[in-house]
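A protein chain is absent from this complex, but the other protein chains hold their places.
A, B and C label the chains in the order they appear, each numbered from 1.
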Amino acid sequence: MSKIRDRSIDIGTYCPQPDDQLIICRCEEITKGEIRQAIYDGMHTLTELRRFLRTGMGPCQGQSCSKIIQGILARELKISHLELEPAMSRAPMRPIEMSVLGNEVKGGE
Amino acid sequence: MTFERAGAVMKRYDVIVVGAGPAGLTASIEAAKNGLKVVVFDENAKPGGQLFKQIHKFFGSKEHKAKMRGFKIGDELLKTASEVGVEVVLNATVIGIFPDKEVTVNIEDQLIHYKGDAIIVATGATENMVTFEGWTLPGVIGAGAAQTMMNLHSVKPGNKVLMLGSGNVGLVVSYQLLQAGCEVVAVIDAAPRIGGYGVHASKVTRCGVPFYLSHTIIKAEGDTRVTGVTVGEVDGNWQIIEGTQKYFEADTICLAVGLSPMSQLLKMAGCTMEQDPKKGGLVPVCNQYGETSISGIFVAGDVSGIEEASSAMIEGKISGIAAAYSLGYIDEESLVTKAKVLEASLRSLRQGMFAPENRGKILDKTEEGYDISMNLLKRGYLTEEEVESYPGVKSKKGIHPVIECSQNIPCNPCQDACSKKCILIGEKITSLPVVDKEATCTGCGMCVAACSGQSIFLVDESQEEGYTYITIPYEFLPLPKKGDIGLALNRSGSEVGQAEVVKVKTAKAYDHTHLLTIKVPTELGLKVRFFKQLQEVLV
Amino acid sequence: MADQADVVIIGSGVIGNATAYYLAKKGLSVIVIEKASDIGNGGSSRNGGGVRQSGRHPKELPLAIYGAQHLWPTLSEELGVDVEYYQEGNLRLGKTKEHLAVLADIVEKGKAGGLELDMVTGDQAREICPHLSDEVIGASWCPTDGHANPLMTTLAYYKKARQLGVRFITGEGVIAIKKVRGKAREVVTANNSYVGDTIILAAGFASRKIAASIGIDIPMIELVMEVLVTEEQPKMFYQMLGTAAADFYGHQSTHGSFVFGGSSGHEAYHRGDDITATTSMTAPCICRGIMKYFPQLADAKIVRTWAGAIDDCVDHIPVISHVEEVPGLILACGFSGHGFGIAPTVGLLISEMAAGEETTLDVSGFRYDRFKAKI
Partner (left out) sequence: MRIIEHPILGESIKGKLIKFEFDGKIVEGYEGEPISAALKAAGIMVHRHTAKQDSPRGIFCAIGRCSDCVMVVDGKPNIRTCVTPLTEGMKVQTQYGVVAKTV
């Protein structure tokens, strides 16, 4: 069951922090500041951050950054990171060329 | 729709195992032994998972393959797997798990569809990351990357390495870096205490590597690659304390800040997941046999909760027999009997101060009531005074073992190694080893080589007037020769005098742990625990 | 905060969010209730991002044209978020004579609706988009079509509406709409109820069940669709693409990745276990389709695929309608897989309906009571 969340809860206003320029998502080069700003713009789930900023949408699919982003989001929302649902995992587990994905074989041939 | 090369029905296995690491291989072996048709897919070019990067001797007891080096366990598993008819397919990347236990696999330039009546997911773990200024620079690498480069590809990850993280991975990899010929400029950790086994820390410390606890990286310096690191001390709120900055010249920063279960495949498959910090992150909810919420999909190893390879191998066995049961290859009684034994074995590994339930707890006494050394937890070594308080350290005439083992960790090869019964641990493998003063040590050195933590030394004050002979485990190159004069280092890695090599013992049974006997003036007998070659110092 | 507002919207997809924004702009108080834990979790996050006028049903065409002329071009500026709108044209490609016949029909219908839409030859199509394969022998070409980023658009409307005071509540599944004194007024969830003078039902296929709670049925089915996205690629083209055979559709995004949607042909026969789970056969099928038109993309790596449901109405056009027998209720569902491009227009029109204003465009073609048996 999804947890009920009111998106109008007061989390204050975005204040710049000295380490806002830090890269968090290495693949898509998204900074901590961009992530924090997006949270104040209403992106309160890992999935929304991903859709809004492309965090975790690069070739590694969030394997390096998802825990870090979860931490940032939890801190800004002042909740435990355990309350945050991890973003959905999708095939392919590793990037795969169109020519390969399209080249289907039934095992055993 | 038709497949371009449609033909026969999709190939179906009794069980498809994803990942040929310690858990996946043991699971496959167990399933195959029980008559199941098993295939294992692994995305890597070499099977064995992390085992082939683990060149240290394992902890545990005999049943856990203690004192065997990880990569040799890997070899053994592969051999058994092939003997029992497990099909291991390498360079085979599982792309997804779909309904009806369909697995699609990328092999070469094809996407191949397979079906399993059961699936065992043993994908292991992925490394956690930590951010700091410059963390994207070339030269900042994961600890796993360092292991891969040096132990699989025989390339040094760097010449001067700073290790971030003092958990077992950080400690073990630091030691491996030293073995590969790298300099480890420091091990730092934001936590106030060393996270890994004290014995792992001690063997790094005595080589002269400094530990900085309550320290974090402020910045990786360099424009196009790491040229140095600035670190600083943190206060109770993880904020840098002004004026504590230190700079290290380094070309490599190694991150060893924990692991997370690589559970994406299970989430994709639709298994019910939970976040469990004690298990390292997002894990599937599963029963005692590792079966997930989707009947027939099992898990084993780090993917179901971060632990050691030793426990992964037992979990693998359990899920292997559970899969056999679920497909009717064994009956319930057989499952329960087998599982009972394995679960007991797993329990014995999950005891002691590093047991999962003790994660995050600060213990100050051992199970036996000895004080736990805070010096060990903060600086990586036991002080001379502390050492003497443990039951493995007894003064005695003639040659005798000195066991500097001060934490309850699941390990007992030393007890088995001594045929003269000098060393007693007892039933509970986490107990501290006790040296029996009455038993006669023959100086065979088996205990020194068997100790996975390299914390056993032979001390002999009776060989030569005014000198103490100390036998230490030695796993570096070049190997010193008899007659070599070098520096005598104490437990903290500081030079306390000179030492002369009087004997170098090498034996197959020691498995690459050489026994170096050095002599030092008697007053240094309780201090000296490492030998540094002079030519190394001169370079 | 009171669980009461001028308007309660069920569903925070692009339609719900756009409506919320235009209503807030008019000064009305709005609550948006979303079942999923994420905003825009339905078709809004699972489509190819087409902002097309070509190929539209004649009833939908005016909405599409209005959007392309009046709303999309300034949307990024208005919402303060780059929704990555490109008005660089749409090519619908054909490889066979049959395809060309399909395209000719589309062109004829579009022209009749006043759209600038033409048939072009294969070579002309390759002049527009030089990366097309030689297999392409003709295409329909609508220069004023385009595409945008559906994820960004949905969230941009959300962000702006939230800034204007719209209250969004996620993780709140609606069980029923309840009448009070003859008027739809209460939206009942498991733990709460929300009261509004007007209730707008924009919950995709889930709308069918919710509407049933108040005695209304919309004949629609749930169809699964899949989308895939590649790694970043060098910039190639900005046109929106589709095919006469409906193999795939999609575009290259601002980021450089290609976003393609498509189908395997088995969609109508989905077993229905989990509609958001991808199948093992669809993405490979889409890839094969794409490579026939764009051989150059063979080496482009797919990083992610995802699936979602479309609310396909029996006549494949949406219901955008007051419900006279249930005063206070407005239906906005059944978009049949092509709601994204017209979402700004639809949001605007529904906001006008809810505010009791005359609508900018005629919506009578989208009435809820238009459905009849075949004989």
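What we mean here is this: a residue touches a chain if its C-beta (ideal position, glycine included) is under 8 Å from a C-beta of that chain, and two chains touch if they have at least 3 such contacts.
Note that the structure is predicted; figures quoted are calculated from it, not measured.
A.B. asks: With touch as defined up top, name the shown chains that contact the chain not shown.
C.D. replies: Per the touch rule above, the missing chain touches A, B, C.
A.B. asks: Out of B:V140, B:A269 or B:V283, point to the residue that touches the absent chain in the complete complex.
C.D. replies: Final answer for the missing-chain contact: B:V140.
A.B. asks: Name, in rising order, the residues on chain C that touch the hidden chain in the full complex.
C.D. replies: Considering the whole complex, chain C reaches the absent chain at 231-234, 256, 299, 301.
A.B. asks: In the full complex, which residues of chain B touch the absent chain?
C.D. replies: The missing chain touches chain B at positions 43-45, 55, 69, 71, 126-127, 136-142, 144-146, 148-151, 153-157, 159, 179-181, 223-225, 475-477, 479, 512.
A.B. asks: Kindly note down the residues of chain A that lie in touch with the hidden chain.
C.D. replies: Touching the missing chain: residues 23, 26-27, 29, 58-60, 63-64, 94-95.
Going forward, only the chains that are shown with their structure count from here on.
A.B. asks: Which chain has the mean of its C-alpha atoms lying nearest to the mean of all protein C-alpha atoms shown?
C.D. replies: Per-chain C-alpha centroids compared to the overall one single out A.
A.B. asks: Report, in whole Å, the distance between the mean C-alpha point of chain A and the mean C-alpha point of chain C.
C.D. replies: So the centroids are 24 Å from each other.
A.B. asks: Give me the residues of chain C that touch two or more other chains.
C.D. replies: 278, 281, 284-285, 288, in rising order.
A.B. asks: Among the residues of chain B, which are close enough to touch at least two other chains?
C.D. replies: 3-4, 96, 98, 104, 111, 113
A.B. asks: For chain B, which residues are in contact with chain C within the complex?
C.D. replies: Touch residues, chain B against chain C: 1, 3-4, 96, 98-99, 102, 104, 111, 113, 270.
A.B. asks: In the complex of these two chains, what residues of chain C are touching chain A?
C.D. replies: By the definition above, chain C touches chain A via 1, 35-41, 45, 151-152, 154-155, 158-159, 162, 167-172, 191-192, 229-232, 255, 276, 278, 281, 283-285, 287-288, 290-291, 297-306.
A.B. asks: Show me the residue ranges of chain A that touch chain B in the complex, using the header's touch definition.
C.D. replies: Where chain A meets chain B, its residues are 19, 22-24, 26, 32, 61, 63-65, 67-68, 81-82, 86, 88-94, 96-97, 99-109.
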